[in-house]
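Just dropping this structure here.
Note that one protein chain of the assembly has been removed; the remaining protein chains are unaltered in position.
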Amino acid sequence: MDEAGARPQRIRRRRFLDYSFGAALAALAGTVLYPVINYLIPPKTKEITHQAVVAAKGGELPPNSGKIFAFEGKPAIVLRTPEGEVRAFTAVCTHLACTVQYRPDLQHIWCACHDGHYDLHGQVLSGPPPRPLVEYKVTVKGDDVIVTRA
Amino acid sequence: MGLRDWLSERLRYEAAGSFLEKKTVPVHRYAVTYYTGGITLFFFLVQVLTGLLLLMYYRPTSDAAFESVRLIISRVRFGWLVRNIHVWSANAMVGAAVLHLAATFFGRAYRKPRELTWVSGVLLLGVTLAFAFTGYLLPWNTLAYFATKVGTEIAGDVPLIGRALMVLLRGGEDITEATLSRFFGIHVAILPALATVLLGLHLLLVQIHGMSRPISVRVTGEERFFPEFMLRDFIVWVVLLGGLAVVATLWPWPLGEKADPLAPAPAGLRPEWYFLFMYQTLRLLPGRIAGLEGEVVGVTLFALAGLGLLLVPFLDRWAQRERSHPLVSALGAAAFAFALLMTALALIRPM
Partner (left out) sequence: MRPRALLCILLVTAAGVGGWAGTALPPGSPVQAAPAADSCSNCHQNLTGKLAAPAEGMSEDVHGRAELRCAGCHGGDPARSGMDAHDRAAGFTGVPERRRIPQQCARCHGDPGFMRRFNPSLPTDQFARYLTSEHGKRLVAGDSNVAVCTSCHGVHPVRAVSDSRSPVFSTNVPATCARCHADAALMKPYGIPSTQFAEYRESVHGRALLRRGNRQAPACNDCHGNHGAVPPGVESVANVCAQCHRATRDLFVRSPHKKAFDVLGLAECTACHGTHNIAFPTDVMLGQDQASVCLQCHASGTAGLRAAVEMRGALEAVKAAMAQAEVVLKRAAAAGMDVGDARLDLDEATSQLIRARAVTHAASPLEVQRVTAAGLTAARRARGVGEAALAEVVFRRRGLGLSVAVIAFVAVLLWLKLQELKRTST
């Protein structure tokens, strides 16, 4: 290859190198910035703090009704008594760990698995459950029913 | 080019440019060791960036710390990546710093006029280990909890001030939320401030004195710092970045179980690998040495060894006269061999 032919080719090559260099750096910046920017977007979570969770909205909980929600990775139940008081308990039956439910007809908590009955303070009324349900603390703030560990 | 002139008049970066143009790096068979400092710096920068990101979601209370880290790795988008990179890069940084220390030591790069560069470097190593030790507790998991308990107990063996030191470290008699707050504060405020000052000094001194040429190694030439050496440095950095991404994705660092201060210490408990040699040595020491408690003697010896390491440039009289004495190398090699042996012992023999 002679001098005259080689030089423009080399220049062209260098320019190509520079362009791809810029593109590569941009791509690198992209691969770094994409996760970083995504990281900064706050995740959706129902938790207010680590131990407080919005169990229900006021509207979802008319008197004499209950709702199951997740609390610290376990089912919990929040209910409004026929008198209008809001209470929350663990929903894990103390017999064989089935999930309990609110029975509007009986006006108390009931476990379907072996017919365990608990009153509206979590105490065992009848059936095989050996222990009462643990009660949680309920705070009603605006439209939110917030449950925390008592 | 109005903007460039405007900036140049104010920032005077031509000075830096001309400095860089003149700066050269010697070429010889051990020139590869020049990269160790840059590698450590790279991991440090990664730690700063990922650490800042982790701060967005981390909560330093005993109730929330574990949950917040769990939130980061399970709910926050790419939180797993940020956290895993932070953990892996922390380990890599300790490793790189040790390599850098070895390269500097065996190359006698601490000799006149670079004594203070060495001192600032050893202090930076101490800061790095402090970073590692305090950061380890922050996820508030069982292993971290008990490793910190053992670690701070060792601090309690320091003669005279041991107990006070331990209480000071723990923020009380036991590892509690107070310890977590304290470690968090040290990890994200005190140590970064110290590191910035020391690192600034360290890098400034490196620029002032340039790269050290090892005694009795034939220098085959020179290359420009900018752009050749810097480009190579960048290649290394980019490759390391890829490596971090790979290990962080393929080998996620387990979070473990939330710490329960009332639970019995789990079996197989041991500190992180960089503290293993100290831990193992203290375990192997007899209960009493010459009427003193074995652990106290051990901790004192380690403290003296640390002091010795800090003062290497002033102790090595031969290097001050541009002589590379085999005794210094032998001592260094013995120290490294000892640390390696102890680490290996700790790894082989289950607790």
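We call the chains A and B, going by the order they appear; numbering starts again at 1 in every chain.
Following the convention adopted for this analysis, a contact is a pair of C-beta atoms (placed from the backbone, for glycine too) under 8 Å apart; a residue touches a chain by one contact, two chains touch by 3 or more.
What you see is a predicted model, and the numbers here were worked out from it, not measured in a lab.
Shown chains touched by the missing chain in the whole complex: A, B. Across A:Glu60, A:Glu85, A:Asp115 or A:Asp143, the single residue that touches the chain missing here is A:Asp115.
For the chain left out of this panel, the touching residue among A:Ile41, A:Ala70 or A:Val140 is A:Ala70. In the complete complex, the residue from B:Tyr35, B:Trp80 or B:Phe225 that touches the missing chain is B:Trp80. Touching the missing chain, out of A:Ser20, A:Gln107 or A:Thr139, is residue A:Ser20. When you scan A:Gly58, A:Pro104 or A:Gly127 for touch with the missing chain, the hit is A:Gly127. Chain A residues in contact with the hidden partner, per the touch definition given at the top, are 14, 17, 20-21, 24-25, 27-28, 30-31, 70, 73-75, 92, 96-99, 112-115, 124, 126-130. On the side of chain B, the interface with the absent chain consists of residues 70, 73-74, 80-81, 227-228, 231-232, 234-235, 238-239, 241-242, 245-246, 249-252, 254-255, using the contact rule stated above.
By our rule, only the chains that are shown with their structure count from here on.
Looking at the complex, you find that chain B touches chain A at residues 53, 56, 59, 63-64, 67-68, 71, 75-79, 81-82, 238, 241. If you check the complex, the residues on chain A that touch chain B are 28, 32, 35-36, 38-45, 49-51.
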